[in-house]
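Every protein chain but one is kept in place in this view of the complex.
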Amino acid sequence: MKLVSLEMGSGGRLMQEFIKERLLPAFKNRYLQVLHDSALLPAGLALTTDSYTVDPIFFPGGDIGTLCVNGTVNDLVVSGARPEYLSLALIIEEGLEMSSLERILRSVRKTAARNRVQIVTGDTKVVPRGQADRIYINTAGIGHMVGRPQPEKIKPGDKILVTGTVGEHGLAIMLARNSFRLSSRVRSDCAPLVFLLPLWKKGALWMRDITRGGLATVLSELADRISYPLLVEETRIPFSRALKGAVEILGIDPLYLACEGRALLVVKEGDAGRALRALRNNHASGQAAIIGEVQDKIGRKGEALLRTSSGGLRLLEPLTSELLPRIC
Amino acid sequence: MTPKKKSPELFAEWRSGSTVRNLLKTISGEIIAIKRPIRIMEVCGTHTMTLHRAGLKPLLREAGVEMVSGPGCPVCITPDYYHEAIINLVTSQKNILAATFGDMTRVPTARGSLQTTVPFPGSEIKIVYSPEEALELAGKNPGKEVIFFGAGFETTIPAIAHTVKKAAEKKLTNFSLLAALWLIPPAIEAILKSGEVAIDGFIYPGHVSAVIGQKAYTFVAEKFGVPGAIAGFEPADVLLGVLSVSRQIRNGRPEVSNEYRRVVRTDGNPLALTLMAEMLQPFAADWRGLGRIQNSGLKLKPAWKEYDATTRFDLKLKPSRSHISGCRCGDVLKGLIGPLDCPLFARACNPDHPLGPCMVSYEGACLIEYKYSSGEKKK
Partner (left out) sequence: MCLAVPGKVVSLEGDGTGKVDYLGTTVLANLSLLPEVKVGDWVIVHAGFAISRLDRTEARRTLKLFKELEKLNLSD
């Protein structure tokens, strides 16, 4: 591959290859090696960073401001850390309306307050017209560990949970960019996952927020990381009715649609029922569900298998090509 | 009485494990009576998709039915030189706006793909999701020549024809169609005539059939003695089609059965057919893999030549050699081999580095196999 392609940043296989083949060898150290969502540093600290280039910058259910705080907060949470401080770096295209910028900053402030994180440092750059698409934001987050992911302890019988309906952010963005003459009630699921922190002490062994590449990509990554295959039941995956309608019309596979406020958890078998009840009792995760389990009877190591509603088996692969709706 | 179809779980019965199991069991019974496994070909990317996504192929194999994919992907069977003609135009002239479907832009050719093409200053390539969107682009860009590169079978052809008609009604002077319009029954006939692939029966595409009706396939049963069934796209629909074909084989009575009666009428959609006849005429088109087939393609009639990009821009659609040695898309499209039999599959050719359209199109057999099959393939 001689030129950087769009797909390299899409969150799927090509990006994973890029990280493994070019980034890891360039920056050899034991913190990076682990490739968690955050780096787990000495003194019990976790550090993470993300850049936000979402288009459009305002969409049903949120905007780039809510996204840049929730996204980084969530990366810390799923790594076992309580989010405490954030940096905020803005790259703004010349000509952006001040009212839009203020709206975004208001979102950042509100979302940070909601998550009890403080924006403590930042940077502002303005680039000439045409050299950025309205605004790009980078946030880095830091916090203390309250738990620790233990994927090495995952064994057959441990349950796989999702914290709510999946795919809504990806679909909301897709529809905001191009209406396809559709009108839909789908809104981004952009939200913080801080409510998951107590689960680190209640049986959670591994968590990942479901972002680009969708649920299928995260399941595939989980399967790669542990020693046993996974089996997920299609009928147990929660989808909202609004999403179901739109994806069937557009011919998109909802398992590959991004979320921005949903997580996948692996919970010890004995604690799974309690964890589910705790999630369901919380307004933010009322639709949480156990969607499958780690097992050693069907499939091979490294395989994330889906049992379809029709009873067939399907292998879940990471996202490979940019998701464009089919028409024919 | 409210029909079950109105419930939020619209297709629950058509997808449920128990319906599928019952159908498979019944099919199994027929195969036992036939005393040998059978091979059924489907010619529709959406059928291929259902078979893989629902995990039906292995289940059918266990029941004694081998499903084979035929030329069911319009993007796949459109030869490279159509794309190359557009690429030539867009890179050599200004103010050309080429509009086409997403997966069309990723088809690799000797000149690269539309996606990687750098247009002449002032020209551009845009992805659209319906033919009408291309029409809207023409309206909004009066200074540009909009060429809609539209590929499709009979399901999509009426929509494309209608769009050209609307362009004429609006008296647009900057809109034209590069048509890659393909007809299913002639392709089926060509496959049967060649005798290269052993097929015991066909599953006919449900929505193509909604347009062309049931009689279009009569020749398969009467002239060739091969059974067939029109089927819809839910897992249970496909299995109903397979069941019907199995029964036809068992009883030795080939016919064209309609297992999608909720959508397909015997005569199809007469209005759509009239529109097609009004605007389009058949010609001997060259299909990727299948070669030249008589009366298998449709092009705009001379009365509409203003809207025909081939005459408007004097496009040379000349067959050229395939540029990828080893690419066996043609054989996959004929049903001669499956994706797993292609030496490039999942190695040199995969979704991130596709070498042929079968790995690019959402309806492509290779892409579908890669994405959904239960991984014997890789690593």
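Letters are used for the chains, namely A and B, taken in the order the chains are written, and counting of residues starts over at 1 for each.
Heads up, the rule we're going with is that a residue touches a chain if its C-beta (ideal position, glycine included) is under 8 Å from a C-beta of that chain, and two chains touch if they have at least 3 such contacts.
Fair warning: this is a prediction, and the values are worked out from it, not measured in the lab.
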item: Residue, one of B:85, B:98 or B:208, that touches the chain absent here; value: B:208
item: Selected residue (touches chain absent from view) among A:16, A:48, A:72 or A:184; value: A:184
item: Touch list for subunit A against the chain that is not drawn; value: 180-186, 241-242, 244-246, 248-249, 251, 326-328
item: Positions on subunit B where the hidden chain makes contact; value: 3-5, 8, 10, 13, 18-19, 21-23, 25-26, 44-47, 72-74, 129-132, 152-153, 155-156, 158-159, 162, 205-208, 210-211, 233, 236, 240, 261-265, 269, 271-272, 275, 363
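The criterion applied here is as follows: only the chains that are shown with their structure count from here on.
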item: Of all residues in subunit A, those that touch subunit B in their complex; value: 1, 7, 13-14, 178, 180-181, 241, 251, 253, 303, 305, 307-315, 317, 320-321, 324-328
item: Residues of subunit B touching subunit A in the complex; value: 8, 15-17, 20-21, 52-59, 74, 101-103, 106, 127, 129-130, 151-153, 155-156, 235, 350-353, 362-363, 370-375
